[in-house]
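Of the protein chains in this complex, all but one are displayed in their positions.
Showing chain A:
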Amino acid sequence: MEKEIHVKLESPIIFDPNEYQWFKFDEILQQIILLKNKTLKCIGYLFEKNEAIKLSQININDYIQEISISPNRKYLAIVRNNNTEFELFLRKGKLKTKEAKKTLTYKSKFANKNNFTILSIKWLDNLQLLLITNYTLEHLFIEEDKKNIKRINIFKHSQIHGASYSFENKLILLSTELNGKQIRGYQFRPTQVVKLPKIELKYPIFEETKKVNNERAHREMKKRIRKRIGIVNKSLLLIRLYNNLYCAQLVQSGLENNFLLLYKITKEEITKPFLEIPALQSNFAISVVDNLLLLHDLESQRTMFYDIRDDTVKPESIIFPLSIKPITLSLEKAFFLDKNHKLNENLNENLNENENLDENENLDENENLNENEIEDENQNQNQNQIGIGNENENENENENELKKKLFLLHKKAWAHFLPNYILDPFTGFISFYDIDLNTVASCIRDKFHRIKFLFQRADSKFVLLKFLKISIEENEKLEILSYCFDIINHIRNLAGKAQVKDKSPNKPNKQKKKKKGKKKENQNQNKKNPFLLDLTPKFKRTHSSLQLNQDLENNGKGNQMHSSLELSKETPKKKQYGDIETEFIILNFEENQEKTEEDQKEKEDQKENNKNEMEIANERLKNILQFPQKSAQGYIVLHQEDLYKHVFLEVQENQLIEDRYLISVLTEYIRSLNFYHIPIQHFLFSMIIELLVKNNKFSQLYQFVQFHIIDDSNYVAYQLAALDKKYPPALYIAIDMLKRNNDFESIIQLLISRNMVIQALRFIEKTPNIILNDPIIESILETTLVMNDPIKMFSIIQYFKIYILKYEKFKKYLDHFERIFGISLKN
């Protein structure tokens, strides 16, 4: 298995499909809902809580068609099979209560129509929901106090075949008319509903979608895979790449002519297909990982990467249709729901299949990788993965027999959910795709493209730093490094500006504080649920200025939450949907750190109080939830600290390159920082000073100070002062620097420490701001005494005559004077 890994499946939740009557993946809350004996089990990535909800009013014999849980998990909307109404279950009392009771029932006005079917129920927020039937789209509101479901709006169509919904954009696309070729879009904004102009799709919606909604086909499918619902791949999907929202149509005829069509959705319209990705051999599925579009060709077992950056399709934007090796399923963070479920038996088939694949060399035909480059990294990767012990030992004895990694191949039965989840209904696991940035980035040969590519990835920070470090250690051309530093600092600069904007004392700022406070409050309330965000109050109150969203689709693992801040007073301009959330995504790193510190404390508390395996597993899930720090534009922000710690210091320690080169690299970095007006941290100066002194480049050091490349700071001044034995002028450079910083006391101390007492005294006399105080006098006298220079001693003691005679504590100098010179000072 010495194959490089590009795509892997992370943190699977493994369950025994035979144990449950019904299960589905809930895309909004990113959890799997499993039903067994009237009890719903919900295990999610977003919410660490593994909870069970008892549905006492559900009859075991009922077939469930749909269960939809509100974002705050207070309500459950349930549609029983063949029913024309849905029931709303309320979880009573606190969130911890495990029982949900039926409270309301809603029946559509059109329920009596022929063949009326409820297609699905989507939540707009905690109290608003959308009911999609084969004739209508209904916008409903739960009046909690009146215990009523109020219909706000209804949109009628002659026929609705299916719907694609984006929770974060509150956008729903309906495929209507006879063949489902006509697409209608509705966006539910706080105050209005915007209808997007209808658009005719270039190709009809794939048959299977219709089948899903077809009752007969539904029944057939139920027979096939018993009572499981909601696991059929759709062919019309809403995806977000960078700041753009697209409608992706998967056109698959099952024959050779399969392709993906992307329609861009702007605020006003759904544009004509602007991108057609052809040449797929068979059926395929798509995922979005870290703003990259992944196309899984189910027949040839390949996954291809598309980096679609802008509206225009540049040659480099479809970066590399890569052929992919078997996917690894990492079991390190696996969560086993059913203890007796033997996953390995199911997976053995896969392993066998995989061996065959190894012989199948034609998979590599599309590849343009530098094999050697990747191999090393990959080996490290493997070692790392294997090196980590499996902590799940106690959960299941069989597990020990399992390898920590499993190599799988795409299965046709897998259901793909956006952005990057897959559900295997047969084996019984749910997991999400992740890409191995290290190896993927290594595939991009062009260094500029590679850097650009990495900057836009979610957790590429360390990969980026690693690439930088390697580049430096390989004596990369300075021009290229210069370009890299410029990108880094350009982004850093933008991020800095964004933060300033953020901190400006306007309304949103207050709101943000409020939000932060609220968050803490919530955390306190739900100590065991630090990641549980109560959305209700804010959605209710602040439609305009602040929205706290779970950024479900955004970035990478799909399990990251971003707090987004929306400025309502922003001048109106043509925006795209994506803008609403991303333009102001400003993640304050400190805040995050605070948060993680809090989390850690809570974690510790939790460990003490209630340490069971489940909690440990949950913690592990939580560890995945790391916030990448990104600029407002969605680029990774690298700070001076990062480069210093992970690049320059390491390079210096490894000593693979000449100091001269490192000085050049540092100078390039400092040049770039200066160019972008970023204040430079003293540690960079310290490092460059250290290197210059080590190589006896004193003249350069002086020039750096002379041209103000090295900014004045006391820290640097002290460092320079310490160099005066090697380079005497350094003392004066240091003193000059201290003077510019108005640190007169340090100057005096420095002069005294170098036995330059006379200069010190002269300086004191000349500088009006300094008052001669006892400690200074004492240190001058003490130094004079140590210097053992009678002439200096004579003059200095004479100079301080008045003080010496006046204060008892200076008596020893008086005695010393009389002893040495044999005359009394008093005369």
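Note that contacts are C-beta pairs under 8 Å (C-beta built on N, C-alpha and C of every residue); 3 or more make two chains touch, one makes a residue touch a chain; residues count from 1.
We adopt the following convention: contacts and distances are computed from a predicted model.
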item: Per UniProt, the name of the complex member that is left out, chosen from "T-complex protein 1 subunit zeta", "Integrator complex subunit 5", "Elongin-C" or "Vacuolar fusion protein ccz1"; value: "Vacuolar fusion protein ccz1"
item: Listed residues A:Y702, A:Y718 or A:Y803, member touching the removed chain; value: A:Y702
item: Given A:Y732, A:Y807 or A:F821, the one touching the chain that is not displayed; value: A:Y732
item: Option from A:Y661, A:F683, A:Y718 or A:Y803 whose C-beta touches the chain left out; value: A:Y661
item: Contact with the hidden chain (one of A:Q21, A:N81 or A:Q759); value: A:Q759
item: Contacting the left-out chain in the complete assembly, out of A:E479, A:E653 or A:E808; value: A:E479
item: Touch list for chain A against the chain that is not drawn; value: 475, 477-479, 482, 660-661, 664, 667-668, 670-671, 674-675, 696-700, 702-703, 706-709, 729, 732-733, 735-736, 738-740, 747, 758-759, 762-763, 791-792, 795
